[in-house]
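The next block holds one structure in the form of structure tokens; read it before the comments.
One protein chain is absent from this view; the other protein chains keep their places.
We just call them A and B in the order they show up, numbering each chain from 1.
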Amino acid sequence: MIRRHDPGRALGLRIWGLIRKETRQVARDPSSVLIAVVLPLLLLVLFGYGVSFDPRRISIGLVVEQPTAETGSFTTSLRSVRFFDVRTSRDRRAFEAALVAGRLNGIVVLEADFAGRAARGDTAPIQVIVDGSDPNNADLVRNYIQGAWANWLEQEALSLGQQTHPPVVLAPRVWFNPGVSSHHYLVPGSIAIILTLIGALLTALVVAREWERGTMEALLATPVGVLELLIGKLVPYFALGLGAMALSVATAVLLFEVPFRGSFLLLALVGAVFLFTALGQGLLLSTVTRNQLAASHGALLSAFLPAFIFSGFVFEINSMPWPLPWISTVVPARYFISSLQTLFLAGNVTSVIGLDLLAMALIGSVFFALTALKTKTRLE
Amino acid sequence: MLRRLYALIVKELIANWRDKQTRMVLTISPIVQILLFSFAATQEVRNVSLAVVNQDWGGEARELVARFEGAPTVTDVRHLRGVAEIAPTIDARKAMMILHIGPEFSRRVQEGKTAEVQLILDGRHSNTAQILQGYATRIVEQFNGELAARRGGGRPASLVVARVWFNPNLETLWSTVPGLFAILTTVVGIMVSSLVVARERELGTFEQLLVSPLSSLEIVAGKATAALLIALALSTIMLLLAAFVLRVPVIGSVPLLYLGIAAHLGAVIGLGLFISSLAATQQQAIIGAFTFMAPSFLLSGFASPIENMPGWLRAVNELNPVRHFVLISKGTFLKDIPAGVVIDHLWPLLAIALVTLSAGAWLFRHKLH
Partner (left out) sequence: MDEPLVLIDGLTKRFGPGQRPAIERLTTRIEPGRVTGLVGPDGAGKTTLLRLIAGLLLPDEGRLAVCGFNTAADIGEIRRVVAYMPQRFGLYEDLTVLENLTLYADLRAVVGRERQEAFERLLTFTDLARFSDRLAGALSGGMKQKLGLACALVRKPRLLLLDEPSVGVDPISRRELWQMVYALVDQGIGVVWSTAYLDEAERCPEALLLSEGRLLYGGPPTELTHRAAGRTYAIREMEGDRRAILARALGRPEVMDGVIQGRSVRLLLAEGAEPPRPENVEAGAHAQVVPVPPRFEDAFMILLGGARANSPFAALARQNTVDGAVVEASVLTRRFGRFVAADRISFSVRSGEIFGLLGPNGAGKSTTFKMLCGLLRPSSGTAWVTGVDLATAPGLARARLGYMAQRFSLYADLSVQQNLDFFAGIYGLSVRAGREATARMVETFDLTPYLAASAGLLPLGFKQRLALACAVLHDPDVLFLDEPTSGVDPRTRREFWAHINAMVERGVTVMVTTHFMEEAEYCDRIGLVYRGQLIASGSPDELKVQARSATAADPTLEDAFIALIEAYDRKAAA
């Protein structure tokens, strides 16, 4: 029998009771399966197969106004570029319409006196038109055509027996990711999105629900303290998050063959610290709003979208105008994604991961401090 | 019947407007988001941090380094003392690219041989690496061309100059805003529709509504119309912000764009109502909405090109309304796409809307009895 003289055991029992209750509720609600299993797998599959910045097929319209031997060899040169899907025509108008409709990524025009221009070494021997509505792709297309053009020139010179060699050549080495595959950074990054959803959104909803349904009032009238309530909420979702992370990492490494060069132990630590931060954010949101609708909007605006946009996941933080990079320093996903990309692709770079851990722990502590301040053991 | 429907729509509009929290969420957040995220969702690479390992003291090497340093995108340059510092610098993300010039560089250039320079890029963000590689290639080619011209011998390197249609200065804002406009319109549509049933139930007014002469079809129609009007109003605000504050050109047909918005919202709101009827609790409705939003945004073509997806996924993606709407939006803002192309993407939207709206209405009815 526990009486008041055994406060330690009573405390443990209370926390255990809360954890057990929460776990049962999680297990019973189909929406938690949706968010912890279905959504992670869906996102991973999409990042693994679908979303990619690596060109797979670039449609090019080649206009040859007057076919000659030179245009023929250039066409071959253009066709030899990987990803290029080249269609030819003598009339540019059909291609221009296709560019407007988004069916073509670029147009190359070889004008009537192409051979002459090429021989003279004109600065604009060929005309290239790219679709600027996607600047990233436009740039890529331009670079590839430039490469094809330079290649062709070299071939032509060789066939004429000329020695051409550029004075300087660039030998690029892409470290960590020699195949330059965007999957290799998108798949690890998506783990941050998944954990943000579980940590911030799900937690925000379940705490707000307690307020809405009046069960919080009943809990507060028992000997439960604020800290115990928070721990009781935290542990099950923490476990759920770690489980979802393990599932995601396994899928990433085994199914999508993303290399993993760091240590799993460090990954678990980073994941745990990030989950702690995300849970803190969720708890804070629900404590402030006490309302599921507002909490979900808050999670969407302050956690989910920033994790996508302000985190360096897809968009480069350095490239954002002031003050956005500054704002991104308070987005915990930024640090998690940096650590994930490093652990997967580079390895245990302690200088990066150490700082990331520190930043996440700091942000998380602020969230928890605010939550503890706002959660009172009373209704006011 | 019209009178009843009208009353229901007016009520929905007033109720959303008079609830302070809803009003704040609905009006402030899309505005903040389009203004904030437009600048964040940039795909160009700027503020590049460059590190240089220059083992050659010749003039050519210094000139090449100066060209890299002087590139407008490079804002931060550090000089490393040796090759040994390369790995820690990249590892710790202190530089996004490293230019490594070997000791023989200037001599080889002077001798007319090909000199190689190494460029080391951080593959943890391979897209950035690829773009940086493009920047560097252009700098080197320009350097080559000028070297050749200066020497007078040989041919100057022939550079391809591309004309960029639709966005001549490759302004990122011009490409992110139309995409973001499509995404945020979707967010608004799903948020105003996915919680309607749960909230009405919570207020205790749901039964009151059900015993009135309103048929369940009328209730669904009224709620869908009100959600449509709210979302239309908000996307109009965002459109005005995009055009007049962010100064993104809108050169296409605005009426056609509105047709697209309406069809897209129909599809999204139908889905929202479906989720709303399916969900037993608010929590389920919200998570259901997120489960729709996350993948549909990823596949929309907003962040990554649709052409890069495998064929089967592109086929599945034809069912994703956001994908069609992003295309209409981008096309209208920047391209003045012809009506035929809009219609090509309008009819899938209308078909999806027809399916989701009838599924929403069917489930709503079905759940009642």
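Quick note on the criterion: a residue touches a chain if its C-beta (ideal position, glycine included) is under 8 Å from a C-beta of that chain, and two chains touch if they have at least 3 such contacts.
Here the structure is a predicted model, which means the values were calculated and not measured.
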(request) Based on the whole complex, identify which of A:25, A:329 or A:351 touches the chain you can't see. (result) A:25
(request) Kindly state which of the options B:50, B:139, B:214 or B:363 is in contact with the chain not pictured. (result) B:214
(request) Touching the absent chain in the whole complex: find that residue among B:14, B:32 or B:83. (result) B:14
(message) Going by the contact rule already stated, which one of A:33, A:219 or A:235 would touch the omitted chain in the full complex?
(response) A:219
(message) For review purposes, identify every residue of chain B that touches the missing chain, sorted by number.
(response) 1, 3-4, 6-8, 10-11, 14-15, 18-19, 203-205, 207-215, 368-369
(message) Using the document's contact rule, name the residues of chain A that touch the chain not shown here.
(response) 1-2, 4, 9-10, 13-14, 16-18, 20-21, 24-25, 28-29, 213-215, 217-224, 377-380
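Following the convention adopted for this analysis, only the chains that are shown with their structure count from here on.
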(message) For chain A versus chain B, what separation do you get between their C-alpha means, in angstrom?
(response) 13
(message) Which residues of chain B touch chain A once you look at their complex with the stated criterion?
(response) 21-22, 25, 29, 33, 36-37, 39-49, 64, 88, 90-93, 96, 109, 112-131, 133-134, 136-138, 140-141, 143-144, 147-148, 154-168, 170-172, 174-175, 178, 187, 191, 195, 199, 279, 281-284, 286-288, 290-291, 294-295, 298-299, 303-305, 307-310, 313, 317, 327, 330-331, 333-338, 341, 344
(message) Going by the contact rule set out above, which residues of chain A touch chain B in the complex?
(response) 29-31, 34-35, 38-39, 42-43, 46-47, 49-59, 97, 99-102, 105-106, 118, 121-143, 145-147, 149-150, 153, 164-178, 180-182, 184-185, 193, 197, 201-202, 205-206, 209, 212, 291-294, 296-297, 300-301, 304-305, 309-310, 312, 314-316, 318-321, 324, 328, 338, 341-342, 345-347, 349, 351-352
